[in-house]
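Right, one structure below, let's go through it.
The complex appears here minus one protein chain, its other protein chains still in place.
By letter and in written order, the chains are A, B and C; residue numbering begins at 1 in each of them.
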Amino acid sequence: MNNNYYGWGLPVDISTTGWRVDELIIVIHWVMAVLFVGWFSFLIYSLFRFRSRPGHKAEYHTKHFKTPTVLEVLVAITEVVLLTAFSFPIWHQYTQGLPPAEKALHVKVVAEQFAWNIHYPGPDRVFGKADPKLMSSTNPLGLDPSDPMGTDDVSTINQLHIPVGVPVIAELSSKDVIHSFFLPVMRVKQDAIPGQKISLWFEATKSGEFEIACAQLCGLGHYRMRGFFVVDEKDKFNAWMAEAAHT
Amino acid sequence: MSGHSPEAIKKEVRTYVAVFVALAVLTVLTVGASYLKLSLGAAILLALFIASVKGTLVAAYFMHLRTEKKIVLALLVLAVIFFVVLLFYPSWHHL
Amino acid sequence: MSEAGLIKHISHPHPVTGVTNSKLGVWCFLASEVMLFGGLFSAYILLRTGVTDWPRGHEILNVPLATLNTMVLITSSVTMVMAWASLQMKSLSKYRLYMTLTVLLGLAFLVVKAFEYGHKFEHHHFPSTDNFYATYFTLTGLHGLHVIGGIVVNLYFLLFGVKMWEKEPDQLAGRVEAAGLYWHFVDLVWIFLFPVLYLL
Partner (left out) sequence: MSHDASHGHELPFWRKYIFSVDHKVIGIQYAVTGLLFLFFGFCLMMLMRWQLAYPGQPLPFIGNLFSETAMIGGIMLPEFYNQLGAMHGTIMVFLGVVPLAVGGFGNFVLPLQIGAPDMAFPKLNMVSYWLYFTGGVLMFASFFVPGGAAQSGWTSYAPLSVIASSGQTWWLVGMAFLINSSLLGSINFIVTTVQLRAPGLSFSRLPFFVWSQFVTSFLLLLAFPPLMAAAVLQLMDRLAHTSFFMPSGLVVNGQVLEGFAGGGNAVLWQHLFWFLAHPEVYVLILPAMGIISEIIACNTRKPLYGYKALVWSVVFLGFMSFIVWAHHMYLTGMGPNLSAFFQVTTMIISIPSIVILTTLILSLWGGSIRFTTPMLFALAFLPMFGIGGLTGLPLGLNAADIHLHDTYYVIGHFHYVVAPGTIFALFAGIYHWFPKATGRQMNNFLGKLHFWPSFVLMNFIFMPMLIQGLAGVSRRLYDPMQYAHAQPTQPLNVFISISAWCLGLAQIPFIVNFFWSIFKGKKTDQNPWQATTLEWTAPSPPPHGNFVKEPVVYRGPYEYSVPGQKNDFWPQAMKENN
């Protein structure tokens, strides 16, 4: 795992939409830096200038400052801009901007205490039925063997392979407690809540081997719930899919 | 609590009995209403309306909110605002 | 011990706010109780709107018995306010009568409740059966605990509070009023619990 993906700041971004999240984070941090420097250089200056020393008296009436109210209005306007120009559009695209169903690769991600079950529909693009009663250690997804549509399905544990440049729609759910499906390099995170199916979408622009992280405390194995998130070129992906279908 | 003179208290007692009768009647009414074959939505609205009337009667007369001081009413208004927010926001989770 | 050591506005209202300490205190407590039952009703709404197969209350629960229970609680509300009015009329005997009635009616409410619960347990309907029973038992159970608390307070004022009547009549009246406000609130909660659980 060569390490130029990750460092001290934001990890590498290989998602088609991740740059907008990064842009927002960077813009906010510039706003924060300006506010912080402004506030505290003024603080340091007034500490120095108005330190108590012989002959220096405190004033009862100080002049009414106009600038702070102007600054506060400015901050309010900045926040409105951050909300309307950045946050709302990004969130709208993140939750409502799903790609057309026929063009996307559909995947089911079922979280459980301490692993990610990945369920591909296979060439017929139809998921086989699954039933919690059939779930066992050998059949973590509870796939129904009698369902004809499920025979070509592919299911893996902790192995999420996707082709480059193809949008993916993942339907997220959990078998036991709340987990949180997090792909640092895709700037994607979504809680997997038992009893709910939440779908999210993402599209990779570069191939490589990355990882899935669990971002919500889910028990004593929460730290070791690491999955492999591999983005392959198209043909490499198809080969992997075929090979996975046989095992 | 108007004055503490005996007639004032007598009048108060009469209103308490009147309120009691009203509450009893409303209880019978709301139970009766449940036997009407209303849709769930209509049933909810009707039942809550009757319950609110009964509640206001108890609060206004028995709890003397009718003649209560501003500070107590302000406190209750604040509590009711957050009560309503707490009541509906969680179930609007998916909106 | 300087004269300044005495806490003011215990029996006589504050000149500006117009209320005594105990009245403002009990209304603050009732505001927090509004939020407590608000949390429970919010859970009820979320759970009910989250499922499609929530049974209708009157198909499962015993409505006539609950109607009787509502009448019992309303009557106890009236006797409670009459007990307070008796103190205003300086009649200790009337106060004792109405306060005893209030306590007895409160106990009657609990007896009916116990009967209802026993009937459910016999038929193996427990809080764990489904979320309808879970909500029913939790909401009425917590309300029942509040009724028990109210009965204990009323009993205290019936048996021991009376001694305060000779020394500090106004303070006893203030405290009985505070206990009354709490008791009316418990009745108010039942006025909403009854249709929500039993009739909808």
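Rule of thumb we're sticking to: a contact is a pair of C-beta atoms (placed from the backbone, for glycine too) under 8 Å apart; a residue touches a chain by one contact, two chains touch by 3 or more.
Just so we're clear, the structure is a prediction, and the values are computed from it rather than from any experiment.
Considering the whole complex, the hidden chain is in touch with A, B, C.
Looking at subunit A, the residues touching the absent chain are 1, 3, 5-11, 20-21, 24-25, 28-29, 31-32, 35-36, 39-40, 42-43, 46-47, 50-52, 56-60, 62, 65, 68, 71-72, 75-76, 79-80, 82-83, 86-88, 90-92, 94-96, 112-113, 132-133, 135-137, 142, 175-178, 180, 182, 184-185, 187-191, 193-196, 198, 210-211, 213-224, 226. Listed for subunit C, the residues touching the missing chain in the whole complex are 1-11, 14, 17, 19, 21, 24-25, 28-29, 31-33, 35-40, 42-43, 46-47, 50-51, 126-131, 134, 137-138, 142, 167-168, 171. Those residues of subunit B that touch the chain absent from the view are 71, 78-79, 82, 85-86, 89-90, 92-95.
The definition used in the following text is that only the chains that are shown with their structure count from here on.
Taken pairwise by the contact criterion, the protein chains fit none of the simple patterns, being neither a path, a ring, a star nor fully connected.
In whole angstrom, the spacing between the mean C-alpha positions of subunit B and subunit C is 14. Contact residues on subunit B toward subunit C in their complex (touch as defined above): 1, 4, 6, 9, 12-13, 16-17, 19-20, 23-24, 27-28, 30-31, 33-34, 40, 43-44, 47-48, 50-51, 54-55, 58-59, 61-63, 69-72, 75-76, 78-80, 82-83, 86-91, 93.
Touching subunit B in their complex are the following residues of subunit C: 17-19, 23-24, 27-28, 31-32, 34-35, 38-39, 41-43, 45-46, 49-50, 56, 58, 63, 67, 70-71, 74-75, 77-78, 80-82, 85, 88-89, 180-181, 184-185, 187-188, 191-192, 194-196, 198-200.
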